[in-house]
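Part of the complex only, each chain left as placed.
As written, the chains take the letters A and B, and residue 1 is the first residue of each chain.
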Amino acid sequence: MLHPDRYFNPDPGVRKIARELYGSVANLPLVCPHGHVDPALLSEDRPFPDPTELIIIPDHYIFRMLYSQGVPLESIGIPPRDDPEQREKDSRAIWQTFGDHFHLFRGTPTSCWLRQEFAEVFGVTEPLNGSSAMEIYDHIAEKLKNPEFRPRQLFERFHIEVLSTTDGATDTLEHHQKIRESGWKGDVRPTFRPDAVVNLMHPSWRDQIDRLGDLTGQEVTSYDRYIAAIESRREFFRSMGATATDHGVTSPYSYEISHADAEAIFQRALAGGGTEEDERRFTAHMLMELARMSVEDGLVMQIHAGSFRNHNRAIFERFGPDMGCDIPLRAEFTRNLRALLNKFGNHPNFRLVLFTLDESTYSRELAPLAGHYPALRLGPPWWFHDSLEGMKRFRRSVTETAGIYNTAGFNDDTRAFPSIPARHDLCRRVDANFLAELVCEYVIELDDAEEMIVDLAYNLARETYRFA
Amino acid sequence: MLHPDRYFNPDPGVRKIARELYGSVANLPLVCPHGHVDPALLSEDRPFPDPTELIIIPDHYIFRMLYSQGVPLESIGIPPRDDPEQREKDSRAIWQTFGDHFHLFRGTPTSCWLRQEFAEVFGVTEPLNGSSAMEIYDHIAEKLKNPEFRPRQLFERFHIEVLSTTDGATDTLEHHQKIRESGWKGDVRPTFRPDAVVNLMHPSWRDQIDRLGDLTGQEVTSYDRYIAAIESRREFFRSMGATATDHGVTSPYSYEISHADAEAIFQRALAGGGTEEDERRFTAHMLMELARMSVEDGLVMQIHAGSFRNHNRAIFERFGPDMGCDIPLRAEFTRNLRALLNKFGNHPNFRLVLFTLDESTYSRELAPLAGHYPALRLGPPWWFHDSLEGMKRFRRSVTETAGIYNTAGFNDDTRAFPSIPARHDLCRRVDANFLAELVCEYVIELDDAEEMIVDLAYNLARETYRFA
C-alpha cells in the first residue's frame, strides 16, 4: 500500500534523484520544535486506551471533514459541553462511522498520514473502508495493549531527538518536571504561549492574570507588574528547557504605545471594561514587548497569524474551541510588522519565525521580508497548507527570493502523537522531490542538493530554534 | 487536429492512466446545472441563422479579446444601443475578421473549445485563420441548414441529461412551458435569479417591482409583500422544475437587519431615494432572507460573487452590459459569510454553492469553509478560471482541505450552446489528468480514482443540485 516512491514526480529522471536525496535523510532523527502533543502522555506513559480515543477524537482534521458531510460531532465521540453524556461512547461504532466515510479523505494529507501511520506504526496491511473498519480496529487495539506501543517507547522508536510542546503562560509545567525527574532520556521541552494573558478579550484573561500573580508571588495590579510577571514566567520556561515562545494573533499588527496608554488599557481590562480597540492596540504593543523580551532572553519568537477562531458559533457554544471551525483570514505583514522589524529586525540576538494561512503573502511579503531582515525566518506551511501541494507551493514561491536558508525547516504542529513520523516523512519526500526537480532543471547541482536536503530535513530546524 | 491525449500530462505513465480514467467517463451524459442558454432556442427549435450569429455575436469571450487588440465592437456585429444600424451586418466579413485574429486566442480555453466544436460538431478539418476563414464559414453555414443542426437535435446528440437556464424573478418561463407542452423529452429547467429585484440600484428595479406585483396579483407596496412575492415566484419556479437559485453580488457580505430597517430601506427605494449604503445593507440582508427561503423550499442557493460589472463605462453606455468588460475584484468570504453560515450553515436542508473570481480565496477561505460547514459546496472554477490551468489550480488548491466531495462538479456556465460538449470534455480530461497525477504520485489508489472520476464528471453535479 505504501509505495517507496510516493509523493515523487513521476518523471523517471526526477524520481531517481528524489529517491537518492530522500534516502540520505529518511532515517535522520526527528526535530519537533513546534506542536501540540500533551506532555502528560509522556510523563504518565500510560497505554493509549483504544484506536478511536487515540486517532479520531483528538484530531480536528478528521472530524471536521466528517462534519462537513453531515456526520454529527456527537456521533463520533465529541462531548457537548453542557451534556457530555450525549456523545457516542462506543469506540467501535465511532470507528465504523470513520471507516464508512474514509473516502472523503481521498487526496488529502490526512489520508496520506493515516495510511502511513496504519502501515508503519501498526502494521495494518489493508485499506480502511466500511468493510475493513472493524478488523483494523481490532488489529490496532491489540497492538495498543503491547508495551511497545506506550508513548515513551513510541517516542524512541520514532527517533524523536527533541519535542517541544505548547504551554500557557500559567502552566506549571508539572509534566515536563516529572519527565525530567523520571530519569527517562526523552528530550521534551515547553514553549511559552501567553495568548490567554496577552489577549484582553480571552474568556479566561482575568483568571489568568490572577493565576499569574499566584505563580509569581506578587499580585498583578499594574502594567509593570504584568510585564515583570511575564518575564518571570519566561525565565521559568527557559529553566525548563524552552527555547521558544509562540503567539497566536488574528493580525500581526505591531505598534508601540506609550507606557501611560498601556497602563490605562491594562487597568480598564482589570476593571472588566476593555474594548475591542483596547485589545487591538494592546496586542500590537505586546508584540513589541514580547519581541524586546526575546532580544533579551534569546527565546525564539513565533507568530501564528490570521486564523478566525471559532467561526461557527453554534459549534463553539455546544462543543468548545478546536472543533475544526477556525477559518483563515487575508493577512498583511509588510505594514503590520514594520514597527516590530524596524525596532528589532536588525538585532543579532533576535529570531522571529512567521507562519501564515494566506498563501498570497508567500511571494509578495514574506519571502521579501525574510530575504532582507536578519532576524526573520519563515515557518513551514501551516495547518491547511501542511500538505503535498501546500509544501510545493511554499518552496516554489519563497525560495527564489529568500533562498532555503531563511526558512525554518519542518514543524509537525500536531496533537496526533502517532502521526509524527508520517508527517516528517511526507515533508522529507516533498523536499527531496523539490530539490530533485531543481537538479533536473539544472537550477542547482546535485552536490548542492545533497547538502540542502540535510539542511531542510534536520539542520534548519535545529539551528532556527536554537537547539544546536 | 484534435489529439486523443489532449490536456493530459506528457509523462507516459500519467498519460496512460489519464486516458483510462477519461475513457470511463467520456460518454457519460452531460449534467448542466448552471448556464446561460436561451430557453427560446429549445422552445422554438429554429435553425441557427449563420456561423457568425451562432458563434461570435453571443460570445463575449470572443469579442473581448478582439476588442483588446483594437478591433471595434461594431465591426464584429455588436449593435450600438443608440444606433444599431451602425454595426457590421455582413456575417462573412465579420467571420473573416475573426479568422484574421484567431491567433490572439492561442493558449486560451476559447481556442480549445472552438477547435473541438469545429471538429466534432461541424466536422471542420483545418485550423481557422485568415486564409481558411471563408471556407470554414461556408462549411458550417451548410451544416446549419441541415435539420440535424437544429437546437433540439444537437441537445440530444450532445447527450445532455438536464440543462438549467438562468432566469429573472419576473420571467414568465413561457419557453420552459412551451418545451414541456411540446412533448419533446429534453429536460430543461429554470433557475431563479432575482438580482434585478434584490439589487436596489439595478436600473430596472422599480419596473421589476411593478412586474412582480402584476405577476403575483398583489401590488408590492411593503417589504412583507415583497418577501411574499419573491416566495411566490420561487414556488412557481419550483413548479416548473427549478432546483436552484442564483445570486450575483459584488461582495458576499451577509448581515441581518431588523424588519423595521428592511421596511424603511424598501420604502426609500420605492420612493426612488435609496442610497448605496441602503443597497449594501439590503443586499446583505436579502442574502440572509434568500438563504432562509432555501432552507424552507429546498432550492439550492448559488452565490456568484466578486465581479465589477461594466467596468468600461463608454462601452457600457454605447453597447450595454455583458460586453466583456466585467472585471473581478478581490473577495472576502470568512467575515462576509459568517452571519449566513452561522444561521443556516449547519442546517441539513440548506445547500449553498459558492463561486469566486479571486483564486487566492481557494485555499485560504473557501476550502476551509467547505471542509467544515455541512451546507457548503464549492462551485467549479468560474468564468476566467474555467480553463485548463484554472481547473488545475482549483483542484490542487482545494482538494487537500475540502476533498472532492465538498465540490459541486462541473458547470459549463455558457450561452454558447454548441460549445457545451467541448467544455464538459475539457473538464473531464483535466479531472482525469488530475487524478492520474495523484495515482502516479501514490496519493490515491487507482480504484479510488476510478470512482472519483465518475463522481467529478457526473454524480457530484447531480447530487449537489438535487437532480438525483
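The criterion applied here is as follows: contacts are C-beta pairs under 8 Å (C-beta built on N, C-alpha and C of every residue); 3 or more make two chains touch, one makes a residue touch a chain.
Only a predicted model underlies this, so the values are computations on that prediction, with no experimental measurement involved.
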{"item": "Given 2 placed chains, full-complex copy number", "value": "3"}
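Keep in mind that, in the parts below, only the chains that are shown with their structure count from here on.
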{"item": "Subunit A onto subunit B, rotation angle from CA fit, given as a multiple of 5 degrees", "value": "120"}
{"item": "Rounded Å distance between subunit A and subunit B, as computed from the means of their C-alpha atoms", "value": "40"}
{"item": "Subunit B residues touching subunit A - in the complex, by the definition given at the top", "value": "9, 11, 13-14, 332, 334-335, 338, 341-342, 345-346, 348, 360, 363-365, 367-374, 376, 396-397, 399-406, 437-438, 440-445, 448, 451-452"}
{"item": "Of subunit A, residues touching subunit B in the complex", "value": "1-3, 5-11, 64-65, 67-70, 103-109, 111-112, 127, 308, 311-315, 324-330, 357-360, 384-385, 387-390"}
